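A single protein chain has been omitted; all remaining protein chains appear in their positions.
For clarity, chains are labelled A and B in written order, and residue numbers in each chain start from 1.
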Amino acid sequence: MQNIVKTFDTVQAVKNGMFHLRKGEIHSLIGENGAGKSTMMKLLYGVYPVDGGTVTVNGEELHDITPKLAIRKGIGMVHQEFMLVKQLTVLENIILGFEPLKGLTIDFGKARENVQHYIDQYGMDVQLDKKINEISVGEAQRVEIIKTLTRGADIIILDEPTAVLTPQESKRLFQILNNMRSAGKSIVFISHKLNEIMEISDRITVMRQGAYVGTVEKTATSEGELAKMMIGREVFLNIEKESVEVGNTVLQVKNLWTSGEKEISKVRGISFDVKQGEIVGVAGIDGNGQSELIEAITGLRKVERGNVILGGTDITNMSPGKIRKNGMTHIPEDRNIRGLNRNMSITENLVSTLINEKTFCKHMILDTSASSARAQELAETFDIRPRDTSASTANLSGGNAQKVVVAREVSNSSKLLVASQPTRGVDIGAIESIRSILVSQKKKGIGVLLVSADLEEILSLSDRIIVMHEGKIVGSMQASQANEENLGLLMMGGSDAAGKRG
Amino acid sequence: MNWETIFNTSLVYATFRSATPIIYAALCAAITQKADILNIGTEGIMLTGAFFAVAVSFLTHSWILGVVVAMAAGLVISMIMAVGHIRFKADICAIGMGINLFAIAITKFLLNSVLGKRGTFSDPGIVPIPRVHIKAFDSIAVLNTLFNNWAVTEWLVIVLIIVIWFVFYKTKWGLHLRAVGQFPMAAQTAGINVTAIKYEAIAISGLIGGLAGAHLSLGYSALFTENMTNSRGFMGVAAMFFGNADPVWTSVGCLVFGFADSVGNRLQAHGWPSQIVLLMPYAVTIAVLAVSMASKIYADRRKKSSLLSAAA
Partner (left out) sequence: MNKNLNSVVISMRRILFTMLLALLIGAVCILCIKQNPLEAYAALVRGAFNGKLRIGNTLASFTPLLLTSCAFVIAAKAGAFNVGVEGEVFLGGIAAAYIGINWTFLPAPLLMAACFAGAMLVGALWAFIPGALKAYFNVSEVCVTILMNSVAVYITSYLVNGPMSAGVANSQSKPVNVTLPQFMIPSSANVGLFIAVAVVVFVIFMLYRMRFGYKIRVVGTNPQFAEYAGINPKKVFIQSMMVSGAIGGLAGCIEILGVHGYFLDNFAYNLGTNGMLAALIVKSNIVFTPVVAFFLAILHSGAMGMQQATGVPKSIVDTISAIFIIFATMETLFQPKAGHVLKFFTSKRTSKREAVK
């Protein structure tokens, strides 16, 4: 791929992209969030049309790429968000678009045979007749990989595949990738996790702010050097962990049961507490009930059994508005749908939770000047760009959008701050500031409940860590005793049979 | 009141007869619904089909031509909706309502200016859809009441239900359709042309909607009245919701309407005020729709509840 340009509306996602892949290598494409690496590969796979530059595969220049063409040329992609239809079975998803036919109908028998061949060849464990919404994330990822193989892919792109895996599962994935490389496949591995990159890659290409920075051999570089190439400056992500006097209990969760989207995410009997001045981190693979737990605590999901007590008041099943009044603020994991109203301005978003306060609303009439003033103040303090708070939030970058949410939640007095995946999809600069904001909250004596799928984040920020698996707490310890190994093991349910359990 | 004059064997056929146009309308809506497109314009497509069926049958004295042109008209109308919604990003409910209003207006206009009639158009020159007379049934009373003298399109609707069921669940196109409706991005990355599938779904829907209208006007009384469909298209949509776009369950919903309609007619003969009788089918449809949606939500809630003991 040479001189690639891609623009979305007014945002130039890729300014000058370049990527050369050799046969039979694992080539990593790295960069921080928003660097353009995901976009580059989506262009190759034909998800978006290319605005400028050339794409050449096996000596042939490709134009007007569509996924169908890409697949025909032997390119397969495993997306960050799995392209699996939940209500259909694993088998139906694998054959989608490439169904073997028997007259007018689909020949499911033949399909099964074909797929089984690949399962056996690469040692992947999947259950063909289960619906997608019944299987684990690790298994779903294997389904995605099988999809690419059954379609005859020789070039396989994986977009942030380890984001949803435990360290043990990642190791298993690497085994599979090494098998594929030995079979002559070429693999593109997109990630921002430097330690994994150093383990798995042959060569590494770095992108920054939409442009190509350089390509290096794994043996000729180090994590620190890669970080510098990615960001352009020295970065200190590890925050000095200061211990603060821990005060009274501010949140008590007692034997909480709540509904869940999938069987393994139903919360069944969780109890823990959070004290003033401490950060409690909840570790776990996405989808094991963390989202449901947070929703239950914040009033967005019905508590079916048990209690939630905030600073002495029982807030079980109170409305979100009342819970806020009692002193809980919440940075939600989905900022686009829950955290912000992307159709409205920055000001309207910043003031939304305070709309019943007399300062912003007198006699049912909105006080727009007070709202604007407050919004300006917050934009300055939290470095929200653009500074014009009457602008719509529709086009804000991930980092700035998250800053709006953080600004709003943190600037309101609270006893407990619930932060769910606070730095997901956010650029390095914003990650730094959001993490230090969380620490400063703790220093103010506020209790912080942090949920994150990023183990590094949990380890670096938390004072205490609890691990969730299949809706229950399977371990809890002081941060000083925790490391990636033992946390990873607990996240898997304590068993090391990574292959079987998925 | 003599219950036997209301609830007897002929009520079964009457139910089916009333339900048939609704079934066609519901199937029309179900096809696009599988692609996650709510065909609010079903009513308009049906009305247009009804008009063209009668007009062409009158002008050419051929019911077959009437039906064919009706389906073509339905196709044209649905394609306007398709282009507007898919290409020009019109909101499906808005353009659907626009199509419905357009159908009422254009059929009235064409009726007035081209055929020179007002209100109702009835003429011996209109050739209706023929009925299938099975001589063998003449002697057996029950079979005669239930199955004899069905219009061709009444037999056809049963075939259509089976065909659509087969297409949805057993064919490649049906799988693609369902994938597009549930997760278009997944379909796209599998190489499926999502836009093409949507156009195809709406086109087929238009053909069936036109057929629905043809059956309505040529199937029984061979006449056309302004706004003849009278919300039957919407009842089809409601039945589609009830049946979750599955052809078999949807048809069951339509039978409920047909039942209310038929019983209502008989009650009217017993002196019940006409307006009360006329509103019964609508009220019943709303009630059935409400109950079915509510039970879906409760079933979903129960399934997701943590208190449900997990299967071993």
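Heads up, the rule we're going with is that a contact is a pair of C-beta atoms (placed from the backbone, for glycine too) under 8 Å apart; a residue touches a chain by one contact, two chains touch by 3 or more.
Bear in mind the structure is a predicted one, so any value in this text is a computation, not a measurement.
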From A:25, A:51 or A:377, the answer for touching the chain not displayed is A:51
Out of B:37, B:99, B:157 or B:197, the sole contact with the unshown chain comes from B:99
Contact with the hidden chain, among B:91, B:123 or B:138, goes to B:91
Absent-chain interface residues of chain A come out as 7-9, 11, 48-49, 51, 81, 298, 300, 319-322, 324, 330, 332, 337-344, 348, 352-353, 355-356, 361, 364-366, 368, 394-395
Residue list for chain B contacting the dropped chain reads 38, 40, 80, 84, 87-91, 93-95, 97-99, 101-102, 104-106, 108-109, 112-114, 185, 230-231, 234-235, 237-238, 241, 273, 275-276, 278-279, 282-283, 285-286, 289-290, 293-294, 297
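Just so we're on the same page, only the chains that are shown with their structure count from here on.
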Separation of the C-alpha centres, chain A versus chain B, in whole Å, is 45
Given the complex, residues on chain B that touch chain A span 170-172, 175-176, 178-179, 182-183, 185-193, 301, 304-307, 310-311
The answer for chain A against chain B in the complex is residues 45, 47, 66-68, 71, 77, 79, 81, 83-88, 92-93, 96-99, 101, 104-106, 147, 257-261, 263, 266-268, 304-305, 471
